[in-house]
Every structure is written in structure tokens, then in C-alpha cells.
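Notes follow the structure.
Complex shown without one protein chain; remaining protein chains in place.
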Amino acid sequence: MEQGFNRRRFLLSTAGIAGGLALPAAPVFAQGAKKIRVGLMLPYTGTYASLGTAITNGFKLAVDEGGGKLGGREIEYFTVDDESDAAKAPENANKLIKRDNVDVLVGTVHSGVALAMARVARETNTLLIVPNAGADEITGPLCSPNIFRTSFSAWQPSYAMGQVMADRKHKNVVTLAWKYSFGEQSVAGFKEAFEKAGGKVVKEMYLPFPNVEFQPYLTEIAALKPDAVFVFFSGGGAVKFVRDYATAGLRSSIPLYGPGFVTDGTLEGQGEAAEGMLTTLHYADNLDLPKSKSFKAAYFKAFKMQPDVFAVQGYDAAQLFAAGLAQVNGDVGKRADMIKAMETATIDSPRGAFTLSKAHNPVQDIYLRKVEGKENKFVSVAAKALADPARGCRM
Amino acid sequence: MAELVLSARGMSRRFGGLYANRDVSLDMHKGMLHAVLGPNGAGKSTLINLLSGDLPPSAGQILYRGEDISGWSPDKRSRAGIGRSYQRTNIFPAFTVFENCRLAAQSRTPRALRIFSKAVAFPDLRDAADRAIEQAGLAERRDVVAATLSHGEQRQLEIAMVLATAPSVLLLDEPLAGMGPEESQSMVALLKKLTPDHAILLVEHDMDAVFAVADVITVMVTGQVLESGPPDQIRDSVAVQEAYLGEGEPDDE
Amino acid sequence: MDFSTFLIQLLNALQYGLLLFLVASGLTLVFGIMGIINLAHGSFYMMGAYMAFALTALSGNLLVAILVGIALSVLIGFLLEWALFSRLYKRDHLDQVLLTYGLILIFEELRSLLVGDDVHGVPIPELLSASIQLSETLSYPVYRLFMSAVCILLAIVMYWLIRHTRLGMMIRAGSSNREMVQALGINIDLIYRIVFGLGVTLAAFAGMLAAPVSSVYPGMGNQVLIICFVVVVIGGVGSVWGALVAALLIGLADTFGKVIAPDYAGLAVYVLMAAVLLWRPEGIFRRI
Partner (left out) sequence: MPLPRNKTRNYLPLVLLVLALFPVFGSSYYNELIAKIMIMAIFALSLDLLVGFTGLVSFGHAAFFGAAAYSVVLLSPKYDPGNLWLVLPAAVLTGAAVAFVVGLFVLRTKGIYFIMVTLAFAQMIYFVFHDTPLGGGSDGAFLNVKPELRIGEKVLLDLNEPMQFYYIVLAFLVVAYVFLRVLLRSPLGHALAGIRSNEHRMQSLGFPVFLYKLASFVTAGGLAGLAGFLSACQYGFVTPEILSWHQSGNVLLMVILGGMGTLNGAAIGAFAFVVLQEVFSALTKHWQLLMGAVIVTVVMVLPGGLSSLPQRLKGLLIGGGNRNG
């Protein structure tokens, strides 16, 4: 069976190389048009696929509203499906940066992937706009002149929730989250505000990501009898937890709170079990703002569906980039001027206008929302113009 | 009396509630060929498997040069000098005859750590292999891939591989099975030639061959030793004739 | 932990263990009898859950959905066995492993193409939607108890099927030696087809039964697959009885691991596995 590898076979395999290389490399030769090269590295498959699509839609909507141009130049998109797989993240980011030579990298949803992207962006000095991932580090220790975020930090909604829950006279609270950095940061943000306001976190419970066998924890909560529970899960985990919490009969005796991700994009699956739940986020489904209404209408017209917070974040990513490009008339070579313009821009977002902190994270209002029907309805402003403390950022 | 090499003492083996071997005792001496006869299911193969270590005994002892080896693994017994052949040909089919034997010889001098030397470069292994091939009468087929050998030749290779390990005990499980008359004759001649230097246990159905070569014969029935002694004693034994020979020719397995 | 909490945790452990048994039983059957490591087993579980979702949405009734789903699963099992697996029995185990590995990718993408990547809930049937008050604050959903009862019932049925029926006898014979059984005039091809169909159906049924409490989401099959393998490894290849014991042990290790050593909860199950394998390299029980 060990039959030497003859020349014909070798030729076949080199043909393979050539084929493999030629295919993805083709777009490189579109230089004449001088388009702006936008790299979208987002999840298009797997659990977060719908989020990736919403962000892409939002981004493209903003570009289309500007006549398909940003800063007077046409846009060319390069997309990579990051599969929410952190292990492949550096490689995928390199595909866009080194193979496709993009001018800006936009991504992503998953925090682990985004952290890896931030490192690559720092190393290669590529402009990066994060349209979702909330890991505190991105605008904390990893902050950099070329890294921006148009979404939130994990700390923000949770910190706001700490104040809300203290205001609602809860004294003893149990927290439950997945044991990974976003979960831990959410709990930390909550705890900071809640304990500052005089509350006490009786027990912090974590379960391995993405484990969804909640029953032992629910039993534990029932035995501890806290005044309330602060929880962070997302996607399928959030659906299952909220349902399990309700069927365990805990909903009526121990109220459940959490950052908005627990009830965003998951209400269809959660059904009645989520009804009335209070969460905090920088967006609500029925904001009474002109920009929000026009955005919703335009989005519905373009994509035949209602936008969510992720679409807003994608939309704002494009707006932020546009603000920078407008300053330099589309000349991405003038990096310093462009970044300066982005730093000082006020983004007229469907969530309400926001500016950026020194660490490039939005300074924004966090809303208290209540689940009614299939919507997260605005209740009040939980924290006005809340800025992430950007711990560890030296910039 | 010749030197006692291997012996079983009250050896038993149960499968579930059934005894495949029950209280078997026998001795093997250097220079003597000890044949085991018995109908199908008499426990002859189990006996060999117990002696070679392929099966652990349920009770009893196996002594090798005075030492109790019943707990030893098959490879340890083999390295100590107990070689066996199989009833069903058990070779490396994709290797050549020479490679089969060379690998067998290698087990005596493992050299496992010499990973930077070529296995084919050791003259002692080559000589041992060639000697075994010569003895087994396969010299002309030395470089043929084993899978393409005739059945009889594969049986010869089976023996050659054991010989290449330079054993002092040979446990041979029906080496003549399926051989033609000519091949049988040369195998019988080989057994005779090997006897002076080895202690041999031969399990065989071919009566003529057994009586031609055996120094001692043990007859087993239903896992137990019926009678043991020189060929003449066995031939004349009433008990053996009643239990076994009386039934006429044993059928082939 | 007070005593009543302990008892409730014990109930949680049993309930989780029984569900694991249900998922893993099909895997261990296919594994033990056909000698196939079916990596796609988790995909069948996922398929079942999505069928429960889609068919409940269509018919409005979980029971109808489950009945139709079972019929579809049997069909899919037969088809796969006929089209793919039956051609590989003479091959190496490795080929079968890789085939099922390829099938995982295909099923996962088909799911994405057909149903999308959203998370969906499946309503608990009206009849079983009540809860039983266990302690002052905690109540236990009747549906979970119902699931456990179904799992126990299935365990009994499988035991009876394998021990006391002609089909079970042929299955047991088939697991020891394919050629020999064939020589006895038993239609081994048919037996294999039935066993594989049974394996697929058990996995899918577990998915359907669990859908109302687990909700349905992408990647749910992979999550359950590995833990099922651990069940089979601990229980011993092909042993349904072993799978039951192993699944219950895992339920206990996982539940109390989470309570006692939350930082290392994920490892508890594997420590259990290593301990069992140290004691018995081939699992607690061998064969059916």
C-alpha cells in the first residue's frame, strides 16, 4: 500500500493548491474602483446565526441609507462566518485582514471570538468595530485607539440592574450564571451596584457553559429563599431557564431579574413563562423616539421583519464608521483624523443618541424593560448616560 | 530420567459450571515428545492454552523448571522458553516468510529502544530466522508473502516462527491438521529431529503419526486424564480402547 | 443541606439519570449488537426534539406529534441502515465511526436549512402541566415525573423484550456472532435493520419526550452525545442494564457535584468514569 507518490499524483496535488488559492483570492484585483473594504466577521451558522444576520442587516441598512456609500466611496463587503468558534477566531480574522486586506473589521457576537479578534486587531493595527460582544476587556485592558464598540459592556446593563433591584427593596439576592467571562462579569457588575446600595449577594452560583441542567440549582434557590434572583443566560439556555424557573413554582415567590439578554430574541421560546419579567438593556422594543420609529419602519421595509437590539448595534457600527469616513472624505489612509472623528461623534442611534467613552465604549442610557406579550416594553430609564468604568484601560 | 522442564499439577479450568480441564497433571522432559490424544471436546486445546498462558487456570499449578508460572502472562512464558503453535494458522499474512520469522526471532532480543537502527540490519536475527526457515523446510519459499503460501506451507511457517524464538518447550496444537501425506511425512521427520533438544507437547489427531513419534502419550476424555504412559501401554490399555479407540477413527475437527 | 433539600436533589438526580438512560439505551443497543459507534446518535435526539416542535406546531398536540415522530424515526432508521450502514458491516469500525461523523455534519446543516437556527419552546400538554408542591417555595412539574415514569416503563419493556421474546433471543445471539447466527438460518440483516431502527427511534423519542422541558436549539444533539458515551463506557458495551445503572450513577454524580463542588462539577462525571474503568476496564456490565 505504501506505493511511492508518483509525479502524476504530485501534479494533482499542486493543482489542488493552485485551485485552493485562486478561489478565495480573486476579489483582491478590484483595486481600480477604490472601494472601501469592509470585513464582516460574524456568526452565520450555529446558535448565534440569527444575531449575526441581524447585525449584518443593520449595517447594510445604514450603508444603503447613505446611497450605498460611506464617506463618498462605495463599499465592498467581505464576510467570514466565525461559527462562534473561538479556536478558529485568529485564523478567521487573519483571512479578512491579510487575505482580503479589509479597511475595517466588524465583529462579532461571541465574546471569546471578539477577544481574539481584538488581539489580532491590536497586532495588525486594523480598525475594529465590535457590534455586540460585551466582554469588559475589549474596552478595558485591551482598549486601543483602533478598537471601537457600538454595543455595551457586560458591566453596563448588570450594574444598572443592581440599582434597580436595590430600589425595589430586595435585600438578599442569589445570582446564577454560566461560568465564563461574560457571565462572571455580568454578576460582578450587578454585585458592585447592588452591594453599594446596601443589598447582599447571599450566594453566587455558576454552572459550566453551556450546561442547561438547572434543576439542582433551582432546588438550591428554593432552599435558600432569597428575596430575588439575578440571572444571566442567553439563547437556548435562557429559554430553558426561564421556563424551568416558572414550572418549579419559583416565579410567584421569588422574582427573577437579569440583563436584557435573558429575554431578548428568546421570548418566542419562553412563552408565558417570561411574562412580566424585568430586565435591563440599552434598548427596548417600543422606545418612543423618532429615530427608533423610522429605523423600525425602514428595517421592516428592507428585510420584512422587526429589528432587534442586534440590528440596532449593527446599524450603529456603520454609522460610527461613516462618521469617521465623512471627516476624511473616504480616505482611510488618514487614520488619526478618522479615529478622532469617531471618538467625538454623537451617534443618532435607534436606542437614543450616544457618545463614546475614552475607552471607545458607548455612554448610553440603560432602560428597565418589562416582558409583555412578545415584547420587552420600556418601563423607565434605569441609569442615565451610564459609562463603563473601563478598568485596566490605558489610553 | 531426562530433565523435567514443564509440568502441570492438578490443573483445572472452568467455563461457567463446565470443566474444560479437571485436575490435569502431566510432565514434559527435555528430549521427549509427549503426545496428547483425545476425542473432540476432551480439552486438549484448553490444555495447551493453559500451559502457554492464553488462559489462566481456575485451580492448580504450572511449574517451569521448578518455578510456579501459573500467574505469568503468555509473553513472559514465551520469553522464558515456552513456545507454542496454533491449531488455526496464526501468522502475519502480509509479511514474507522471512519477515514472519525474523520478527519472531526479534522477540528474544527486543532492542525496542534502538529506534535508530534498521530492524533488518541485525545479523543475529537474520541468522536465527534463516535457521528456523531451513529447519522447517521452507528455505525455497523464504521471500514469499505468507498469505500466498499453501495451507501446508503455512503450517510449516507456524512451526518455523516458534523455532525462531529458540524455545526449550514446544507446545504444538495439531501441526498436521489439513496436511497432505507428503507434507505430513516431512513434518513428522521434523518433529523427530527437534525432539532431542526440546521438550515437546504434541496435540494431534493423526494416530499413525502420534505413535510414530511419541515417547509418552496421555489420553484425555472430558477434560480429565484417562491414562498416561509409553505408546505400547496406551495401545494395550483396555480403558483407552473402550473410551476412545473403540469408537473407531476420531473425526477431524 | 437539610434533609428535605437532599431528598429533592435526589429526585433531581434520578430524574436526570432516567432521561440519560433513555437517550443512551439506543446507543448501547446499536453499539453492543451491531458493533457500531454511532456518533450521529445525538443528531437523532436533536431530530426528535425538532420533530416534536414542528409536529406539535402543526397538530397542536404533543401526543400526536410523538406518535407521528416515532413512525418517521423508524422510517429514517430503516432508510439509513439500508442505504449506508448495511454496506459497511464487513468493514473496519473506523469506517463506521467516520460515516456517523459525516452524518452529524449533514444532519446539523439540514436542520439549519429546514428549521433555521432559532431557539424554540414546545408547550407542555395541558393534562400534565400541573405542578406538585414539594416544599414551601419549590414545586415539581408533573411532566418531569411523567418523563421519569415513561423512562422506567421503557426500561422494563426493553428488559422484557430482550430477555423473554424471540426477537430478543435473536438479538442476543446476533450480538455474539453474526456469521454463526446467519448460519442458523436467522435473517441477521433484518435483525440489524430492526436494531438500528430501534436505536434511532429511542434517541428520537428521548428528544421528543424531553423537548417540552429542554426546548429545542441548535447543537443540542452534541451536548447529549458525549454524556451518552460516558453512560455506555461506564455501563459496559451493549448492556442495557449497565446503561441504566451508569445513567443513574451519572445523575447522582452530576447533581451532587453541582451542589457540593460547583467549580469542578463538569469533572465529577469523568472522575466517576475513571474510577469505574480502573476497577473494570470494560465497564460495569458486559453484554446484554
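In this document, chain identifiers A, B and C correspond to the written order of the chains, with residue numbering beginning at 1 in each.
The definition used in the following text is that a residue touches a chain if its C-beta (ideal position, glycine included) is under 8 Å from a C-beta of that chain, and two chains touch if they have at least 3 such contacts.
Just so it is clear, the structure is predicted and the values come from calculations on it, not from any experiment.
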item	value
Left-out chain, listing which of the shown chains it touches	A, B, C
Identified contact with the non-displayed chain, of B:Glu99, B:Glu153, B:Glu174 or B:Glu227	B:Glu99
Of B:Ala2, B:Ala59 or B:Ala119, the one touching the omitted chain in the full complex	B:Ala119
Identified contact with the non-displayed chain, of C:Leu84, C:Leu128, C:Ile152 or C:Ile186	C:Leu84
Absent chain, residues of subunit A that touch it	1-10, 13-14, 16-17, 19-21, 23-24, 44-45, 81, 85-87, 89-91, 94-95, 98-99, 111-112, 115-116, 119, 179-181, 208-209
Touching residues (missing chain, whole complex) on subunit C	31, 35, 37, 39, 84, 87-88, 90-95, 97-99, 101-106, 108-110, 112-113, 226, 229-230, 232-233, 237, 263-267, 270, 273-274, 277-278, 281-282
Residues of subunit B (touch criterion as defined above) contacting the omitted chain	52, 54, 73-76, 78-79, 84, 86, 90-95, 99, 102-104, 106-108, 110-120, 122, 145, 161, 165
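In this section, only the chains that are shown with their structure count from here on.
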item	value
Co-neighbours of subunit B and subunit A - touch as defined	none
Greatest separation from subunit A - chain, by CA centre	B
Distance between the centres, which are taken as Cα means, of subunit B and subunit A, whole angstrom	74
Geometric centre distance via CA averages, subunit C-subunit B, whole Å	49
Touching two or more other chains - residues of subunit B	none
Residue ranges of subunit C in contact with subunit A within the complex	1-2, 5, 8-9, 12-13, 15-16, 109, 112, 116-121, 123-124, 131, 133, 135-141, 143-144, 213-215, 217-220, 223, 254-256, 258-259, 262-263, 265-266
Residues of subunit A touching subunit C in the complex	45-50, 179, 205-208, 210-213, 215-220, 222-223, 225, 235-236, 239-240, 243-244, 247-250, 253-254, 265-266, 268-271
